[in-house]
Every structure is written in C-alpha cells, then in structure tokens.
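Below you'll find the structure I mean.
The complex appears here without one of its protein chains, the remainder shown in place.
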Amino acid sequence: MKWKVIEKSKLPNLIGELAREYEIFAPVDRKSIGSFERLASGSEVSLDSRNTKKPPKDVFIPQTETLFTYKTGKQEVELAAPQVVIGQRVVLAVRPCDAKSFVLLDKFLSSGEYKDAYYKEKRKNTTIVGLACNHPLSTCFCTSLGGSPHGKEGLDVLLQDINDKYLIEPITERGEKLIEKFPWLKEAERADIDKAKKLSDDAEAAVKSKVSIDGVDNKLDGMFDDPIWEQICQKCLNCGICTFFCPTCCCFDVLDEDGKRIRIWDSCQFSCFTLHGSGHNPRPSGKERMRQRIMHKFNYFVKTHGESFCVGCGRCIQECPVNLDIREVVGAISALPTDKRSDND
Amino acid sequence: MEKLEKSLREIAEKLLSEKKVDLIIGYERGTRPLRTTPCFVNKTEDVQKLIWDSSCDNNLAKYVVDRKEKVGVVAKGCDARLIAVCIAENQVPKENVIIIGVPCLGVVDRKKVESKLEEKEILEATIEGEKIKVKGEEFELLLAKNDFLCDSCLTCKHRNPPIQDVLVGEEVPELTEVNEFTEVENLEAMAAEERWNHFNGELSKCIRCYACRSVCPLCYCKTCFVDQSIPTWFGKTNDLSDTMIYHIVRALHVAGRCVDCGACSRVCPVNINLRELMKKIEKIVKERYNFKAGLSLEEAPPLGDFKSEDPQEFIK
Amino acid sequence: MTNPYIPNLTVIRKITTENEAKDIKTFELTFKDSEAMKNFKYRCGQFAEISVFGAGECPIGIASSPMDKDAIQFTVKRVGVVTTALHNSEEGTVMGVRGPYGNGFPMERLEGRNVVIVGGGFAFTTLRSLANFILHKANREKFKDLTVIYGARNPGELIYKYDLEAWKKRDDINLNVTIDSAVPGWKGLVGFVPAVLKDVAPSSDNAIAVVCGPPIMYKFTMPVISELGFSPENVLLSFEMRMKCGIGKCGRCNIGEKFVCKDGPVFTYKEFQRMPKEY
Partner (left out) sequence: MKNVEKGWEPRILAFLCNWCSYAGADLTGISRIQYPPNVRIVRVPCSGRVNPYYIIKALQCGWDGVLVSGCHPGDCHYISGNLVARRRFAVLKDLLEYVGIEPARVNFSWVSAAEGGKFASVVTEVVNEVKALGPAKRLVKVRIEWKNLKNR
C-alpha cells in the first residue's frame, strides 16, 4: 500500500470520522499532565508537544480495573464478568518507544499458559497509530534498547510530522485497513518521503544518551549479592514514581471492594508488595526492592522473554524525585569487571 | 557560592578525618540540568563531590532516620528544623547527628523554569548569583532566580537553620514581613463548595505513587495507615474519596510537625500543590496552640500534648 | 477466551478445626457446578486461589488427594484479611476457587521409587495430600517404601491427627511424628525434624525426598538430607511466597526469574541452589 499524507489542518476531520467507528485514545493535556485519554473531541489532541508525561499503558491496564462483580446473598453468590471491550479502539500518536512497550507487555501478559484476558481483549481490538519522534529529549535512550525515534515495532500505522503535513505509513494489514477508510487521503510524494527520511535520520542522531546494555544481563547473573545495590539504593526513597510512570511496569494487586474484585497498580518499590502474612518480607529494604526492579528489567525478563523490559523512554529519569538515573545505574553495572559472574552454573 | 562550597568541603573533611562522623550526607551534581542528587560521602577524598547552590532542593533530613552510623548532614533551614522534629520525637539520637547548617536564600523550582520555557528542553543550566542561565537547542536565557524559587521558599522565615552544630558561611537576612498564609487565606475566603471543587480537582490528579509520603522525613511510620490491612481503613485505589482521605489524613499526621519544606509538592509528579493542605495545618496549629515546629529539640509535638485552657469554641 | 481471574463457585461442606490454638482449620469445598469439579484436575503439591467474596482471594495449597473425587480440601491458618474472613465463615457459605495452579510434585519421578516426606508445622498440607495419594489402594503399588517425618511445636499443633492415627495402623508407611520439646502425656518422638530425620536415616537409594516447612527448617534439614546421600536433584522443596494472581502476572512472587506461582511452588534442591537467596 502506498504511503499517504494529510495536511495538519485536516487531522481533526480524520479524527472526527474515526470517532464514529472507534473509541479514540490520544495524548491530551488535561490539568497540564500529558496523558492518553479517551477523546471527547478532536480539538483536544495535543500532537505538537513532547511525549506524554504518563505512559499510554493505562489504555490497556487502567490503574483500577474491575475483574468481576459479585452479589452475595445468604447462601448464594452471583458473579458477573464485565464487558472488557465496548468496541474497536484506536490509540493515536503513540511514540515508538511506547509502542515497543506494548510488544513487551504482549510477551508478558498475553503469552504463556495463562493469558491476561482483560489486557489481551483490549489489545486485540486496538489499532495503534504511532507518531515518529522528530525531537528526542536528552533523557531519551531508545536507541540503546534496540528502538528508534521512528521505529515501527508494535505499530499498525506510523505518522510523521513533516512540517505542514503528516506522512502516513501503513505498517500492518490492520493499519492498511484503517487507512483505506479514508479514500480522500492524498498519496505521498517523493519529496514528502525524502523529507521524512531526513528528519528520521536527524532524530536518530539526536538521541545522544547512550546506555551500554550489551552484556548487562549476563553480568547481572552473578551480581545478586554485589555491594553495588547498597550504593545504588542509598538515595532511593522507595516511592512508586519510576514504576507508575514506566510504560512496561505492570505489577498489580488484587482486592475486593464494594461488591467488586478489582486490581490496582502496585509497585515493587513498596514494602508491602512482598510482605507475607506471617510478617516475613523477602525484600525488606530498599536495597532488595531496587535490585528487583533493575534485575527484572535487565536480567530476569531477558532470560524469560529474550529482551530487556525497558524501552528507553526516559520517564523514570525525568520524574525521579532524587535523580536516581537508570542510565547511571546500568552504566555502573556495565562498567564493573566481567569476572563477577557466579560460578555455580 | 564557590566560597561556601569550599568551606562546606573543609567542614566535611574535618568531620570525617576527626572521626566525628562516619558519613556525610550532602548534595552532588545530578545528571540533569538544575538537578542535584543526594550524595553519601564516607571517604575524605570524596568530599570534593559535595556542592552547594540553589538547586540543592532535596530534603536530606529523610536520610537521617533509621541510621546506625553517625552522620553529618548538610541542612538548609527547613531540613535542620525537620531533623530537630525527628530528634524531639526520639527518632534520631541527637548524638548521632551533626547538623551542618547552610543559610539558604531559597531553592529553584524546576517546574517553574520548565513551564516558563514551555516545550523547549533545557540542556544546560547554571546558577550564577542571582541569575539562572539556561541553555537549550538554539536558545540561551538569563532568568532572575528569585522569580523561580519554590513557593515555600518565598515565605520561609527560617532561612538560617535555627538549630545547627556547624554553620557554613554567614547568616543571611531573614524574611520577616512576608505573610506565609496568603494562599490558605485565599482558599478560606472561598465558599465551601468552591473549596470542595478546588480540592477535588487538585487531588483527582493523584496516582497514589506515595512520593509525597516517601519524601517526607516525618513519614517514618513502619506501616503507613493506608497500608494497614487488618482493619483496612481506607482504600488504595485512585478513587477520589480514598485519595482525598489519604491526603487529608496525611496532613493530619504531620500537624504540628510539618515545617513547610515543600518537598511533597516538589516531588509530586502530577503537580498537586500539597502545600495548600500542609500550610493550612500549620496555620491551625499556630493559631490555636501558638506552635511552630522544628525550633526546639525538646518541645513535644502539640498534638501529643494539651493545655486546660485550649480553645474549645467548636464543642457543643 | 477463557478468563483466568473468574473463580468457580464452591460451597463449604465441612470445617474441621485442626489445632488446639484453633487458628488452623480445614475447609472441605464442593463445586456448585459438577462440570467444574470434573475440570478441576489437580496433582499433589498444587494450590488454588480461594475467594472470600468481600474480603479478597489468596493462594492456598490443596490438602486433599487427587483421589478424593467429590470435594477438595484446604487447610488454612488464620493470618491475614482473607484467611480471617475464611475462618469466620460457616458451613454452607459460598466461596470462589480458581486453579489449580503451580507445578505440583512430579509424580512421574516419584513412581517406582522410595519416597521420604519431611514436613514441619503447618506446611504439612500438600505433603499430606501426597501421602494420602501414595497410600491410596489404586496407587500404593506404583511407589516403593513411604517414610513420613512430621514435626510440630507441640502435640496440640499437630494437624491431621485423624490421618496420623489411620496411617499409624498401616504397615506400608514408616511414620515418625515428633514434637519440638517433651510435654507430659506425649509418648512419641521428641526433637526437631532434622534430628529425627538423622535418627530415622531413610536410605537415599532409589529415593526422593520431599521437604516442606518453615525457612529455618530448610536451613537445618538440608545438610542432613545431603549427609544421607540424597543428590540435589532428588530432593523436592515446596515454597511459600506472597502471591496474588497465582498465574505469574501480578509480579510479586518471583525468586530470580522464576515465579513461585507458575514455575513452582515445587523446586528441586538443585534448582533451589541456583536461585538467588530472596525468599
């Protein structure tokens, strides 16, 4: 399928047409916190700003989600599972780093013996329209994790801002089908594509933050008891910012509330996350919890799913209240001598 | 500034080499513009890492509670007062802490600088005297530092640590004339419903990351009330009622203890102005019991105390 | 698509108080839907998520043997929100059950071998399931000698006393029940589980040891097990961790890259030795 273009001024028309058929989620600037929200109107979208402060994960994993409802009688209980998906969805203007987080989340939540029904159902009914990054920030390090400011992984369609127009590139069959719904879109010209290419190359070069991730997973194997964790965690406050703002962190807690079984976001940084009923806690202090976060992202997930559980979006770097920079942590680990590997394998 | 930094390093080095402390907790340059990060120095050769300028915003009192070793802490007025509260509440043995007081003219609120620059990213920033020099791609700006200070610094009446063991540099003039409760008074002047809607709006942003609790040196409870499960007092969802209650109760818990260091507002990733609650609590305690926290090492927190003549106009 | 978070409805048929402190009870549950009962195929050592509607759910090891076809049993100690709510429930109350989860004991590895069961305290539940499974007349021939070493703090804390009585009468099980320190009226063994294990000294020849107990018991039992000549791959351990979802999604029960709920709770001692020490 050919690439298309749309004038920026026409974008609200396209969104308006889409909204007749789809639930649309897109970056909006409500209360000056950029996040992906269900669109009320086309004019609400803010595509010109930086990537959203909050990651788009809550389109698929809302902070609070009802798993089912129940009514309890004397000797009776009635269960009702909620309707997970009301209709087809489009998520608009997902940055390539965040799109990759969906791929990683799919690997974790939609694979294996048990599949997360709520996540999977929503994913299945969602078309992801990306927006290439022309201006990566200084905290972006997607290229270190195999991504790119104009990467296509996890996307069905990729938009790219080429000044007065968006270039529309279909990536998957589902993306093509979406574009076919708009026969009025103009075909892209050679010049548009060249311009996009140039912007992409510039953007790629503009990702200056580099993290040497190679071999970190192996190195971490022997580092469980390394003194480095003590140093790294010293300033950590064990708040939930890094995990809640992480596009891939998806740990949750399950609880009952007012006739509902719900799940809510939880964080490995909280002390009650692993607290046993007996009072014993396998991760009693910040050291163990910080180690869990780093290990999970750069070692455990590599072992179980073949790649790091980080997309390099830089949100945790921007939001951390004590400037505990994950680039520095990974850098410090990769700078350690390699003979640290454990020998009991 | 450089002079201050130099003398800070000298003091730190002396404390370490004379074995008066095992560890110095201070600030070092962070990885982002206008960003410093807590720094833990236990070797004299590392004291060169220590810095001091108006970007040293973290509240280091947080790191004093629950430590076994003797520590020297770099403390602004607010930090020193919080350490004093922790000492008065028997959370920190006095003999384990040496407060290295630094007179402070206010710290820079990065959020204010960022919002001034709108979408442009700051790549480099330096604080030079009264100016902040920010640089980015294709721009360079000189900002007046005083326009970008944290709200709590604008009305701070204890820029010089009221309690300290060593003072770095010389005392700075205090702000005596400012009204620290303007914001609260403006809110008080609103109708109840208006206030309710205001707090609804602010607190509905909350994502329950607990950064406000984690950063607060006074939130040292082993199990926070929101984490208690038997009984489960209040929910942990981002339901508005639960979220408001979390913030209301947290404010109650710091009543007569909070010194308005502003850390909770600064760390809030969704920009909730928590000072609106904290300042109110401070005002209530001041007006009712004429108490200001963190000015003494002995005085008990007012909510653990009473006087027979306490006002009771609200009791039927 | 099947939704793993929706429980099956069950009814508490019988509640048995197991210990003197009355904080351990066995709940016998029957499924409201007989199809669900049939589909609930489990093996010894697996667990299920029990829902008390209004309180939440928690993972509990299955204490009945897969040979019991009409009901499943869970032995629960009262510790947290859900278990307290469960303890306050009466017979006839409707509960939710989803599962079974976890790997369970590798029965195919146990078949044709001598089995040594070592259990301490309240953690005896899944081991009891295993012992009853082996002792079932349809299975007994598939296994060789069965040795059980089970200890509790005092006689009042021994659970499944009715089973212990029944086992005592059989000649195809070597049963050793011990308590930590002597009390008047106790005629059985006295001493910690590792010491008794040393005295009983079951042969490691063609044998597999299955161990479950509190962390401190592992610490002192493992050296004895090794001394007896059991190689690490022939020792099975069953773990406990804080779990929520039971299906490896909620992210809290991992030890290293292994999720205790999904990849465990049963690990060989060999696997255990390679795991990070975080449990």
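Which chain is which? They are A, B and C, in the order written, and residues in each are numbered from 1.
Operating definition for what follows: a contact is a pair of C-beta atoms (placed from the backbone, for glycine too) under 8 Å apart; a residue touches a chain by one contact, two chains touch by 3 or more.
Note that the coordinates shown come from a computational prediction; the quantities given were computed from them, not determined experimentally.
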- Task: Please work out which displayed chains the absent chain touches and list them by label.
- Result: B
- Message: Considering the complete complex, identify which of B:40, B:220 or B:289 is in touch with the unshown chain.
- Response: B:289
- Identify the residue among B:17, B:223 or B:241 that touches the chain left out of the display. B:241
- Note on the structure: Cross-chain touch to the chain not pictured, restricted to B:50, B:153 or B:281, is B:281
- Task: Against the chain that's been left off, what residues of chain B make contact? List them.
- Result: 187-188, 192-200, 225, 233-235, 239, 241-242, 244-245, 248-249, 251-252, 255, 277, 280-281, 284-285, 288-289, 302-308, 310-312, 314-316
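We adopt the following convention: only the chains that are shown with their structure count from here on.
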- Task: Specify the contact topology among the chains shown, as one of line, ring, star, complete or other.
- Result: complete
- Name the chain pair with more contacting C-beta pairs, choosing from A-C and A-B. A-C
- Item | Centre distance in Å when chain B and chain C are each reduced to the mean of their C-alpha atoms | 50
- In angstrom, rounded to a whole number, how far apart do the mean CA points of chain A and chain C lie? 39
- Note: chain B sits from chain A at a C-alpha centroid distance in Å of 32
- Note on the structure: Multi-chain touching residues of chain A, meaning two or more other chains, are 253, 255
- Message: I need the residues of chain C touching at least two other chains; which ones are they?
- Response: 80
- Interface with chain A, chain C side, in the complex: residues 1-7, 9, 11, 51, 53-58, 79-80, 83, 92-94, 96, 215, 240-242, 244-245, 247-257, 262, 273-274, 276-279
- Message: Residue numbers of chain A touching chain B in their complex, please.
- Response: 31-33, 48-50, 53-54, 63-64, 137-139, 234-235, 237-241, 244-245, 253, 255, 257, 262, 264-265, 267, 270-272, 317-319, 321-325, 327-328
- Message: List the residues on chain B that touch chain A in their complex, please.
- Response: 30-32, 35-38, 40, 58, 62-63, 119, 121, 123, 201, 205, 207-211, 213-215, 223, 227, 229, 235-239, 266-267, 269-271
